[in-house]
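Only a portion of the chains appears, each positioned as in the full assembly.
Chain lettering (A, B and C) follows the sequence in which the chains are written, and residue indices restart at 1 in each chain.
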């Protein structure tokens, strides 16, 4: 069956699998102390224009969020996030499970606004009885957001400036960062992120890896016992090579950016097809996730022929669904969707 | 350099890598809802002679221990473990991080004794002021233990009987379970474990997989919202196929048992070589980990030619070190060790 | 200085202090196993018309909320609360510190609406990917709310019916319960609460005690190891007599209700005075907390003569402030406020 269900429905880019096979019998130390992890770190530091950066590889996104946030917050602190943030809604309370409140502020197509962030921080620091409240200890953003939208450089600069003013770290969840960095018209680059964020991660799982996320502390600011917190969160992989080899491969010969750009290109084509058939979009997304409004009738007709994700109900008749492309989407998939829509509707 | 540093210095059994490559472009649902996870579960249930068993796949050992223990214990409960248990010593406080005390009892070559377990439980339940104490809510064992030793069927039966008497679950950490099940003279089998334990896991990472542990709840007793706890622990892999395919492969054509038996066979040969050169063993281990006593002089001479693990200091002159074989150890490795010892000593 | 800052600015009702003095040298067992705790429990059970109720005494409100919620929720569950609930805003993240998310739903003058609660629960249970989300495991209400408002019996019945339908407990925070039960025109009684709630607490600290809250499990449903969780939360008082004697005293000769009614009566008078001077009220409160809108000028003039609490800014010119009466407010305090307002404005 045709599937646009998510960007993690296939395995890994073939170059990764080949490299795993090729290096398979090399005897390497565990826990990330191997040469491939080392290589991958160097490549990431170079791409970030940030030779003092520190990098760590973890397996998945929720794990990464929970570990980074727990490592950076004090007991009395919470993390500010948009109400649609992944940590707010879709991580089964992982942040709270490590003792920290997610301090939700309003979202606008998945993004937060710097003026609302400023208000939140100002109000807190004006409060007289702060000992009864959760201290805002970090700002969390996703880029692209859970709605596929992007911040501009200016928006990120404003948010980062507030974080500096209030002396709290800015953390950017880049589960799908490749699609953001290669989107059309974006002015956000890896070096810019490295200069603005206190920590961010470059997602692998949704951008061609079997698994893996690369955490970057750009300012030589990895907490001293960070790998200990990683282990405590059950996030220290014995065969660290699995992550090192994948990221080494993704950051060789521009692969990460090429396959991300491909995913975006496929999304653009998918979008054009839906436009051709006069569908409405819930949101204008420049990346690989597209949010389309379907009525009940359309859902019934489509769901047995193509897999997609339910997002949210709009009203009795209409629902928002997500079609995702990825590094693995092929032209034929797009054509098959076109045929399907033309036949079925 | 020659290496017996651990049983996770190589990648994965080649059959696994081939299967990953072969299935790579199949579009599969995420989070373990794919056909390979399904197949692997069926094979495990069948090998356990346990059609009502429930199986879940996680990425690593510490993650598995922390998740299972957190899922099964109430807030006021701790887990009984030998003082050398992996959860007691080498998981960076992951159990405590989820709020539970590890209640340590004495170890004997890594094992607990049922009479000492009985005493501990009896004493607790005789105590008048139980509300000031941590309730023993589970028993944790490793098999093989961290010292490579094995329980007998009778020993496990006695421990399981106590768990039933005190109505607490028995949890067995099988990070290296393959090496235990294929050891010479063992009378412990998978169906026996399934009948005695309330939950156990079959280790993949150290037995030929890139990563992955298979948790078995043999009595249809997986907690209702277990997968939610898994997610909360950051342990729900997006591309669940990576685990499903590996375990499907390991439990096809007896692969898991064959490669484990090979690891044990290599350990036997390694042992004979050390015996030939009159080394002492710290412990009699029937599995793939061998604990050898080296003096400072020997360590100095060996350490630049062969990698091994420091275990513990015995005294000013002597140290216990670990040499580990695995599914990946080759005859040549053993021969090279023989040559090395003959040359160097 | 005149003070309406809060309902905990004085010590305790004198009858309590007398009783503490009178019983001071009696040798009593610790940790709540004394005769006064026993007596107080019997009196509460009787007032609740609930002979199977179980009662426990804790020291303060946040402690009580954190302990009860932690004891009743599973690891994967959160607690539904209005966005202005005490646990949402003013307990420094105590609920999250024990690992649970506060699932905020809209508030209406501090109250939740049953139809919005129904929608929240329905939406959750319709969700396909529940393992990524926090399970709603309890409903939390305050009565009176943080805004002094009250639920009607019918409103509580509707909420309780939903809790039963979704098989989750209803927990009512009664930090100021006395003022609710003795408000004019309320149809909510202790026996009604005992029949509708799965657990609630009767506040002492703000109703005449030095400290102390009485938790009631009306359905013989105190979790088996509840006192252990209490101890774990640092909430088991060594000299339990301090709580037993106070509640025994409060529930002798109707004292609790008499002094609460007095607090409400004082609030009514205070309200009439503010009305006489044409002040606006932010909210219509039938209990001992009154929320008045003051402009900057009025605040400047008043704040050196009378203590009150800042609540929230309305706009550049106006602020909501709280004036609280209590069991300890005297007629002269009210008269002094009248004189002050007449002089100053």
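We take it that a residue touches a chain if its C-beta (ideal position, glycine included) is under 8 Å from a C-beta of that chain, and two chains touch if they have at least 3 such contacts.
Please read all numbers here as calculations on a predicted model, not as lab measurements.
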Q: Tell me, please, the full copy count of this complex, given that what is shown in place amounts to 3 chains.
A: 4
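FYI, only the chains that are shown with their structure count from here on.
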Q: Just say which it is for the chain contacts: an open line, a closed ring, a star, complete, or other.
A: complete
Q. Which is it for copies chain B and chain C: same residues on both faces, with over half shared, or different residues?
A. same
Q. Using the mean of all protein Cα atoms as the middle point, what chain has its own Cα mean nearest that point?
A. A
Q.
Measuring centre to centre with CA averages, how many angstrom lie between chain A and chain B?
A. 33
Q.
Roughly how far is chain A from chain C, centre to centre by C-alpha average, rounded to an integer in Å?
A. 42
**Q.** Cα-centroid distance, chain B relative to chain C, in whole angstrom
**A.** 50
**Q.** For chain B, residues contacting two or more additional chains
**A.** 98, 228-229, 231-232, 236
Q) Where on chain B is chain C touching in the complex? A) 31, 70-71, 74-76, 98-99, 129-133, 135, 225, 227-232, 236
Q | Of chain A, residues touching chain C in the complex | A | 75-76, 78, 89-93, 96-102, 104, 128-129, 131-134, 310
Q | Complex contact set, residues of chain A against chain B | A | 1, 3, 5-6, 8-12, 14, 17, 20-21, 23-30, 59-67, 91-94, 97-98, 205-206, 210-211, 228-229, 231-239, 241-242, 307, 328
